[in-house]
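All protein chains of the complex are present and in place, except for one that has been dropped.
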Amino acid sequence: MIKAFLYCLCFISLISTSVTASLPSDQTKGTLVKEDSIRIYEVDLVLENATDAFSKTDFDFSLYDINDTHGQMRCGFGIYRAIYETGVIEDWALVNGDLLIQDGLVKFLNHRWRTRGLSNSSYLTKEANLKLTKEGYMVGKIPYFHLFVDEGEPPMLPLYVSFKEHKNSKPIAINSSIGVSAEMWVEVDGWADGVMYLLCNKV
Amino acid sequence: MTRREFLKLTGASLFLSAAPVSGFTKDLPQGNISVILLQGGMDGLTAVPPIGDPALASLRQEIGLSNPIKVNPFFGLHPKLQHFSKLMARGEASIVHATSFPYTKRSHFEGQNYMQGGGSSPFSTTTGWLGRALDLALLPGRALSLELPLILRGSLNVDNFYPARVNGSSKPEKWLIEQITMAHQAEEAKAFQAVGDKVADQARSNIPRDPVSLAKYAGEQMSTKGGPVASVIRVNQFDTHALQGADEGSHGDRLELLDEVIKAYREGLGDAWDQSIILTLTEFGRTASVNGTGGTDHGYASVGLLAGGLIDNSRVISEWPGLADADLYEERDLYATIDYRSVCAACIERVLGLDHDLISQKVFLTSKLKRTYDYIFS
Partner (left out) sequence: MTESFRVAQKIGLLFRPEDDIPRDIKDWAMGQLSTESKSIGIKSISNSHQIEHWPEDYLPSLSERAEMLRQLRLYEDRIQKDKTLSKIEMDRLLWINEKKNNIRFLDELRFAHRNVYAEDQVKQRFSLFWSNHFTVGISGTTRGLIGHFMDAAILDNLNGSFSNMLYKVTTHPAMLTYLDNIYSVGENSERAIQCRKNNKCKVGLNDNLGRELLELHTVSPAANYTESDIRATAQVLAGWGTIVDKPQLEKFGLFNHWDAFVSNRAEPGTKLVLGKAIYAGKDGLHNLTEHLASHEHTQRHLARKLCQHFVSDDVQSVDIEYIMKIWQQSGGDLRKIHQAVIERAIASKAPKFQWPAIWLFQVLRISDSTYFLGWGDIHKDLNDRRMSAKKVFQELGQPFWAKRQPNGYSSSKSYWISGEFLERRLRFSEAIYNTAHPQFTPKEMMDRIGVNSATRNLVEGLSGRKRKFIALMCSPELMGVQGG
């Protein structure tokens, strides 16, 4: 008797819900299901590393012969865009300032980004990962703001570009002492490359 | 009396009066809720392949995953959901499988309206379920999109944020906006008012607008006091009818973006992650078997991915219907055995402190919503 009554109720609720909502026509799977039919499947995954240790400026230096005994060199630097299609190198720098090369490691000192938006000096100071090879090339990866943010535009996060031994680069003559100039070219995107001009003195 | 108790008792009148209820200050919800809308129909059987089901391999053939992450003997995870898998390992993410809003007609148009509206049928409401929930709790929400999506509509206190890019323009002047606001009425006045509020708020400038950056920004905003309690972000292009790929490919790419968005939310939320829940929502899943063109068509059930510090124990929650012909809905789609509205309701209950019956009636406009809270938050 009670069972029939309950069935009645369920049937009524079936009708009312299927009129208002597009419930599947086959109701048998959906409604008369018991609470504990839902199963909890435990998870077997284990954490391998404690943190997601991955830096955007990770770079494989093993392909290069890094010069780590070289001493100190202090350089003024400026990075400019080299437009691919026209071959023109722009007159206005993306960023300029000073850097130090010590024992093969590049450290950015006082410098300023001109690109506005989110660019500020903490990016290169904290994240840059550049080294000097025995032939005087700078290799590694840095954050790089490649566009000027104008009025009316939202800012963009930096790209991360890799300096390799670009065919246009002119390496630092590390045996000289004063007034050493160099060019480090880097591929950026389809529209332009970057050129870092350097003027260095041994310290 | 705490807010929670108060809302439990007076739910009905609170909704009707629409006036802020005074007298309760304790028990303000500490948590926040984010919904990631996956548009196009996310393929649950690709995102979380039921590797333990013997019927899977023959159904999926050329789009079957060769290298899924093994969550447990029965379920795997798409390799592009790297970050999500790490959260699962940490006990901060769960999966609900074979689930859907009760909608089976496989139309994007209707399905998207329904998943956001949450009413009795598509196009039956002009407000959205999250908007109605926020109304009840009198809390603010924010959409990270150019338009204000249906899911948030209805709340007195929602806005959207999507950085503009109009060359030759600058941040509009407050005075100008005020004058224009006054010339308009109703919805338009309210929207212009929102523009005015935004220009006054310095924190909202200088944000990049790719989905990952927006998710991070949303997280940061939700972690601040007085900031939005809910956010909605969208990831598109899940509608892969042809050549959807497997481990790599179009569907995998969207899952990778979804993974990055979840990661960015976590970065933005910082300490507030412990009080957060993020859930995905899609209009339908996709057909169990691959079609003749390397893709899948519109289906029924899919998965829901949940992440956040409010989850205490990672798990896969499912009443697995099976993939044999007889087990499929209309012999083509994964059957939904869990009403996803219950999952949404559980998240609302956890974050906003509203009572389940209240949520069922006032948010999902039904008296019959099952409570699955304990499966998710215990």
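Read from first to last, the chains carry the letters A and B; within each, the first residue is number 1.
Note that in this section a residue touches a chain if its C-beta (ideal position, glycine included) is under 8 Å from a C-beta of that chain, and two chains touch if they have at least 3 such contacts.
As the structure is a computational prediction, the values presented were derived from the model and not from experiment.
The hidden chain makes contact, of the residues B:32, B:160 or B:302, with B:160. For the chain missing from the display, the contacting residue among B:70, B:198 or B:370 is B:198, taking the whole complex into account. For chain A, the residues in touch with the chain missing from this view are 84-85, 150, 152, 187-191. Mapped onto chain B, contacts with the missing chain fall at residues 39-40, 62, 105-110, 126, 143, 145-148, 153, 159-162, 164-170, 172-173, 176-177, 179-180, 182-189, 191-192, 194-195, 197-198, 236-237, 239, 241-242, 291-295, 297-298, 330.
Following the convention adopted for this analysis, only the chains that are shown with their structure count from here on.
Chain centres here are Cα means. That of chain A falls 27 Å from that of chain B. Taken in their complex, chain B has these residues touching chain A: 69-75, 83, 85-86, 88-90, 102-105, 120-122, 124, 163-170, 206-210, 213, 300, 314-321, 329, 335-338, 366, 368, 372, 375. By the touch criterion stated above, chain A contacts chain B in their complex at residues 13, 17, 20-24, 26, 29-30, 33, 37-47, 52, 117-118, 150-157.
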